[in-house]
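Moving on, here comes subunit A:
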Amino acid sequence: MKKPKLRELGEAIRALIGGPYTTKFPFAPSPAAKRFRGIMVFHEEKCIGCGACVEVCPANARELIDDLEKKTRKLTHIQERCIYCGQCETYCKWEALEHTQEYDLAQLTKEGYTNYIEKELVTCELCGEVITTKDQLLWIAKKVGELAYSNPTLTLILTQELGITEKIPERGEFVPYRSGHLRLLCPKCRRSVYLNEIWGY
Partner candidate 1 sequence: MNELEKEIQDTFKGISIKRHSPKRVYIEIDKEGAHELARFLYEEKGCRLVTATGTDTRKGYEILYHFSMDKTGIIYSVRTVVPKDNPKIMTLASFLPATNWIEREIWELLGIEFEGHPNLKRLLTAEDFPEAYYPLRRGE
Partner candidate 2 sequence: MSRKFWALKKSPWVFHVSAASCNNCDIEILDALTPKFDLERFGIRKVGTPRHADALLVTGVINRKNISRVLRVYEQAAKPCIIIAVGTCACNTNMFEPSYNVVGPFDKHLPVSVYIPGCPPKPEAIIMGVVKALGSL
């Protein structure tokens, strides 16, 4: 009976000499580790609005809403729904999303948990469908290099961006023939424009 007690006493003395194990928090800051996945921030200038983060999110904490009237794409992140798994950070090629080391999220109301960015959309001139965001088209154009000039949509966006054409000129009624193909068209409409040439209207 004596020996075990001594052992436990040793532990107690060691704890006494070693000082308190308890943190000073909240009177002293307690920073999280370097890899900690905390509150998420958007880097708007890096984001191209592709929506990959929305696809991979397991918790439906991200929303993608296309506003056709305002021609904007709204990418929302709902902090209170986020499970801090880091999937969107991993899959974002542009490093537009980042988990910070901040963890204090407590609030008295649910307001303020949502943050969003808006991106300019490009829509089809014929059917009005969403093509994608302007930033993504520019990124594709940059990626394919000179081949961008083989696709009228990319060419138009690129020349506009470079300031060669200030504005896409007003044109008359749409003609579904080759003369009408130099417009911003969604893939489906572009197909029908080209096929009309061959098989007729």
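How these were chosen: all candidates are chains of the complex that A comes from, given by their letters.
Note that contacts are C-beta pairs under 8 Å (C-beta built on N, C-alpha and C of every residue); 3 or more make two chains touch, one makes a residue touch a chain; residues count from 1.
Fair warning: this is a prediction, and the values are worked out from it, not measured in the lab.
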Which candidate, 1 or 2, sits against subunit A in this complex?
2
Residues of subunit A that touch candidate 2 when the two form their complex:
21-23, 25-26, 30, 32, 58-60, 78-85, 103-110, 113
